[in-house]
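A single protein chain has been omitted; all remaining protein chains appear in their positions.
The chains carry the letters A and B, assigned in the order they are written, with residues numbered from 1 in each.
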Amino acid sequence: MTAVDDTTTSGADAGAADATSPEGVTVMADLRSHLRKSKAGISGIIICSVFALVAIVGPWLPFLPDPAKQSLPDKLTPPVGWGGTWAHPLGTDQLGRDILARLIDGARISLLVGLAAVVIAAILGTTLGLIAGYVGGRIDTLIISAADVQMAFPGVLAGLILVAAFGPSVWLVIVVIAISSWMVFTRVGRSLVLTLKTSLFVEASELSGAPSSRVMWRHLLPNLVSSLITLCVLELAAAILSESAFAFLGFGVQPPRSSWGLMIQQGRNYITDGWWIVTFAGLAISIVVLGVNLLSLWLQSFNDVAEREQIILERPGG
Amino acid sequence: MSTTNGDGRTERLLEVKDLTVGFPTRDGIVRGVDHLTLNVGSHERLGVVGESGSGKSVMGLAILGMVLPPGRIMGGSVRWRGEDVLDPAVANRVRGREIAMIFQDPMVSLNPLKTVGSQLRELLQRRVGLQGSEIRQRSLELLDMVGIANASERLRAYAYELSGGMRQRVMIATALACEPTLVIADEPTTGLDVTIQDQILTLLHDLSTELGMSVLMITHDLGVVAQFCDRVQVMYAGRIVERAPINEMFTDPQHPYSLGLLHSVPRVDRDDGELTGIPGEPLDRAQFPPGCAFEPRCNEAQDGCRDAPPPLLKIAERRWVACYNRPAEGSP
Partner (left out) sequence: MNAPVTPLVESRDVSVHFSRWVGSRRRTVYALDDFSIAVAPGETVGLVGESGCGKSTAGRALLGAVKPTKGQVFFEGRDVTDLNRRNWRAMRKQVQMIFQDPYSALNPKLKVGESIAEPFLVHTRKRGKELEAAVAELLETVGMTASAADKYPHAFSGGQRQRIVIARALALHPSFVVADEATAALDVSIQAQIVNLLVELKDTVGLSYLFISHNLAVVRHVSDRVAIMYLGHLMEIGSHHDIYENPTHPYSQALLSAVPVPDPTTRRSHEPLKGDLPSPMDPPKGCRFNTRCPLAVDQCFHERPPLTERSSGHLVACWVN
């Protein structure tokens, strides 16, 4: 019983390599060597780092015009290639402001809001989901009812109330988005925990006297990660778009500052005269979501230990 | 091709020759079943024993031309009364009618959304061509035959409402609907409780005698084979390593693997000494060595065993072994 074609040898090599599996190699080294083999991972990292870099250094880029500077004579200038000039490579909006400059400025707000909201929601939601699923009983009922109430409660309304109380701010938007999406993580986390906690390895850990915190942290959480990463990506896109809704209502970022969502909201009215306003903002959102998606694909494949080892052990080009 | 064997009493029904099933993997094509040869005669109960990964279930499906993709049949022939079953037209005619299959988990094979009665009705209409009141008549008869009490009530039941043993009985009833000549039973009692397993095996045994059916019993359980079969083939890593009449296999096993298996099972009817077991682990399909697949675990292995898989050779009347250390009949 042998493999039929001449690639048999690579099978034997994989076996041999497995026997000498690198001992004591740290997770970081694994992560690096795994990344080198993953096209999705590399593309994701590149896209995400370019956007992050631009968002961070944006205000100090020397050649950019002031994103807030209006110039009505230049309003709705098309981008280069469609009759525009290099003065405004991506054209201008209805007030004559430079689209490129506003995109870069908006990246800060959009990425900050998206990331911060998702991180807060994920940490809060997952923790509650873990506790609800693992501890069960009254605590479970309490947490899951809270999630249901939150699910039924419109996020915009919550935003209105908070803005009425504290006045508009970007941080408020982050908090509002986070509290209107934590229950997604709670629900998914809890349902995964409910199946996982009947696993024999959880029972084994409990039988050896491990405290609940250890069972949750060491045994349950690592097995939730790959589902939660997917959820994070979905929620990130949703959060960037939610931010635009808040911006539109005037709760979040205040003009003349911009965000991608705000640009889309405002550009909508000019879509026939200036398609580029919505297009470039929309493109920016799509590319970021794509980048994060690729990144999450790679992280998921890294999280699957069997797949990870297979990829690390594979010889380059093999 | 002759359809009768040497003594002329029994007819050769199924003849499988050099059947090879391949599965593409990232390390090339791996053979799940490799050059498998097997014959089933009429009124015969043949056992195929193997552990997980031996390819015995793949074999059961491949005989009917069914291989789950991406696997495919790469060579060999399967003949049913001289006709080529690997030809889809023949397979469609034979499958379910002349050759029926019984699987391990009836929950998977029975439609969860239909009652037992409607599943039997569909089968009897389409395959057997019964009509009107004949169908109900025959359905009741079939359930009765497999020992299901208050059959008319059971016709209205859904699979999930039945116990495991009851489901397996329904499964057998559906297999019997077309009065098959051969039943391929793939681990039909695995997962059932001992007393229920006993019921099902007794039922299958009695039915095969009464109806003159042949049975190809695929199992991992040597006890089931010993109690049920007339003849047995042992599979390891996709190949038949030994074929023998049932008594000879258990009193005088020849292949080191068969020997090891027999010394691995404790007995309920007497105190046995230490179980010797078989050292090592069964191989992954992808790691099959070029020589004898059992060589890494074999205590009789020699250098020659690593070069090419040993062929299945006749060592005595009705006895075949694939081992370099067992001389073939007629050789010195």
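Everything that follows uses one rule, which is that a contact is a pair of C-beta atoms (placed from the backbone, for glycine too) under 8 Å apart; a residue touches a chain by one contact, two chains touch by 3 or more.
Small disclaimer: the values here were computed from a predicted structure and weren't measured.
Of B:Glu11, B:Glu51 or B:Glu122, it is B:Glu51 that touches the chain left out of the display. Across the entire complex, the residue among A:Ile120, A:Val135 or A:Ala210 in touch with the chain not shown is A:Ala210.
By the touch criterion stated above, the residues of chain A touching the omitted chain are 18, 21, 23-24, 199-201, 203-211, 214, 218-219, 222-223, 303, 305-306, 309.
Counting the whole complex, the residues of chain B in touch with the unshown chain are 51-52, 163, 165-166, 193-199, 201-202, 220-228, 246-247, 250-251, 260-269, 271-272, 274-279, 281-282.
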